[in-house]
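A protein chain is absent from this complex, but the other protein chains hold their places.
Think of it as A and B in the order they're written, each chain with its own count starting at 1.
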Amino acid sequence: MEFTARQIASFLNGEIEGDPEIKVNNVSKIEEGRPGSLSFLANLKYEKYIYETASSIVLVNRSFQPEKSISATLIKVENAYEAFAKLLDLYQQSVPEKEGISSLSSIHPTAHIGDKVFIGEFTCVAQNSSIGNGSKIYPQVYIGDNVKIGENTILYPGVKIYQDCIIGSNCIIHSGVVIGSDGFGFAPQEGSEYKKIPQIGNVVIEDDVELGSNTTIDRATMGSTIIRKGVKLDNLIQIAHNVEIGENTVIAAQAGISGSTKIGRNCLIAGQAGLTGHLNIADEVKIGAQAGIAHDHKIKGEIIGGSPAVEIRRYRKAAVIFKQLPELREEILKLIREVDSLKSKLNPSD
Amino acid sequence: MEFTARQIASFLNGEIEGDPEIKVNNVSKIEEGRPGSLSFLANLKYEKYIYETASSIVLVNRSFQPEKSISATLIKVENAYEAFAKLLDLYQQSVPEKEGISSLSSIHPTAHIGDKVFIGEFTCVAQNSSIGNGSKIYPQVYIGDNVKIGENTILYPGVKIYQDCIIGSNCIIHSGVVIGSDGFGFAPQEGSEYKKIPQIGNVVIEDDVELGSNTTIDRATMGSTIIRKGVKLDNLIQIAHNVEIGENTVIAAQAGISGSTKIGRNCLIAGQAGLTGHLNIADEVKIGAQAGIAHDHKIKGEIIGGSPAVEIRRYRKAAVIFKQLPELREEILKLIREVDSLKSKLNPSD
Partner (left out) sequence: MEFTARQIASFLNGEIEGDPEIKVNNVSKIEEGRPGSLSFLANLKYEKYIYETASSIVLVNRSFQPEKSISATLIKVENAYEAFAKLLDLYQQSVPEKEGISSLSSIHPTAHIGDKVFIGEFTCVAQNSSIGNGSKIYPQVYIGDNVKIGENTILYPGVKIYQDCIIGSNCIIHSGVVIGSDGFGFAPQEGSEYKKIPQIGNVVIEDDVELGSNTTIDRATMGSTIIRKGVKLDNLIQIAHNVEIGENTVIAAQAGISGSTKIGRNCLIAGQAGLTGHLNIADEVKIGAQAGIAHDHKIKGEIIGGSPAVEIRRYRKAAVIFKQLPELREEILKLIREVDSLKSKLNPSD
């Protein structure tokens, strides 16, 4: 698809400086622009690029005053970043939507499929499951028995959902995500073997959740592992059985949450952090990258880091001194010598 | 399915206090019970919930003496937890089993499929592979050339097994597990490129092993990567080429074992721990969460933690002092000032 500067300016209520008929067919960063690209300049840190860019059109703030000549056509708007985001949304909506139910999928006769649902090739929908209106199930997805999926949810290729799990509306679940595999529970036996504890709960994922690729969420032993509304999980995250993650909490890649831990709302957990089991983490707590959490953190909004984790400023100070430990040790050895020398002067007979 | 208190008490040799005709159709934790739920009370820490629970039936120890009135029907048994586990097993066995071979699967004519095997839709079974009696292969699984799978093993949707690998009996392998991908071996070349070292070994998984979702186990360069009988691996674990994991060892999520490392029997490795290559770890060693192991640990039953890892009590003491490093540094600076002051008093001419 192609758009002229005139069409874009009209959509954004912007003002054109340059050629109103120039056309763009893709978007790019201003420093990577080529003829046919649309870019934007919001942060003046990047101003130098606007004088060099090969982009055909650049969105700028109305307040922007160029210091040199610019070859691109400008469209001046109130807020260039927001206008650009608006165009991205429009662009995404313009991508033709997948629709229809592939004759190469396998849908159990007892399954209930809503209106305007897309189901791709080699996807399995097992018995008594249901898929809400407008949801898009890409190829090679597995939807187990009695699974319920809400409306306008997207399951990308290869997602696997075990029996009895519940997924909300407007969720986005990326390739390779596994939902509802057995929790890791084994009872030690006499001798040295383990006996599997049956995992008969499920996973409940509320609305507006996004799950990154190859993330795993285990079913509860009993009851539900729960991912609340608006939670965003990055790739390769482990969520163990009976965990509960509060609304709008965001977790970065490769973090892991052990069994029965409960995370509050609006928390931020950075990459590769790990939490042991049966913890309670208050709302709005922030956890640093690679942190190791082994205790409850009940102070709303606390920021913690390190492994084992402590309040972040204490962690940062300690980490700085850690690096200086060789020098600190030298100081201590020197002190020991000096104190010995002082002692012998005061007590020459010792 | 529904059961009456009378039926359950009869199965468990228990004694009813309350309504023998009351029915349950699901199980739940005592604190989450609803009408129709069966719960149990074993640990008296949770006693308060039995006076509030809405569960219809609660299993309790024969020794339990309530302090208040209880609305649920009680079934008194010798050991409430074991009785409950017995019911869970029964419940799981009552779930109708998947059976039959889907006409939408692809099975090579040279493959050997045992009796009472389930093979789901879009699963591939390649040439010369064999699947033992009673095994269940869910949809979208890939079983490569010359793979052997034992009896009563479950492969959940999307498991991928490369050629020549061997899986035992009574194993459970969760979705997204990859078995037999190439070990990570490259020989540096002149210039700065790498040449792939062919990985011509395989993976051998013995009986009674459970592998969590999206775990990866690489094939050996030569010989076999070996997972011994009774091993339990959680989700997202990395097992590199030529590793051997001893019987009944349990490893938690996101841990990683590098090439050619050998782990003993009955070890416990906690989440996100990492072991470098070519190590030997003795039997019954316990490794803490996020630990980093770079040396052999040859003492049976040793408990280690930290990165680099040391004996756990030493690690814990050092970790406590780490947090206090800012104060400790202040003490040292104060000592330096005091010693300087003492020196100048003793040697005023300095």
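A few points about this structure:
By our rule, a contact is a pair of C-beta atoms (placed from the backbone, for glycine too) under 8 Å apart; a residue touches a chain by one contact, two chains touch by 3 or more.
None of the values given here were measured: they were computed from a predicted structure.
In the complete assembly, the contact with the undisplayed chain comes from B:Gly176, out of B:Gly176, B:Gly246 or B:Gly288. Between the chain not shown and the residues A:Phe3, A:Phe118 or A:Tyr138, the one that touches is A:Tyr138. The omitted chain makes contact with just one of the residues A:Asn79, A:Ser192 or A:Asn235: A:Asn235.
Check A:Leu44, A:Ala187, A:Ile299 or A:Ala319 against the missing chain and you find that the one touching it is A:Ala319.
Taking the complete complex into account, residues 106, 122, 124, 140, 142, 144, 158, 160, 162, 176, 178, 181-182, 184, 186-187, 192-194, 196-198, 200, 214, 216, 218, 222-223, 236, 238, 240, 254, 256, 258, 272, 274, 276, 290, 292, 294, 306-308, 310, 314-315, 317-318, 321-322, 328, 331-332, 335, 338-339, 342, 345-346 of subunit B touch the chain not shown. One chain of the complex is left out; on subunit A, the residues touching it are 27-29, 32, 85, 88-89, 91-92, 102, 104, 120-122, 138-140, 156-158, 172, 174-176, 208, 210, 212-214, 230, 232, 234-236, 247-248, 250, 252-254, 265-266, 271-272, 289-290, 319, 322-326, 328-329, 332, 335-336, 339, 342-343, 346.
One rule holds for everything that comes next: only the chains that are shown with their structure count from here on.
A straight line joining the Cα centres of subunit A and subunit B is 25 Å long.
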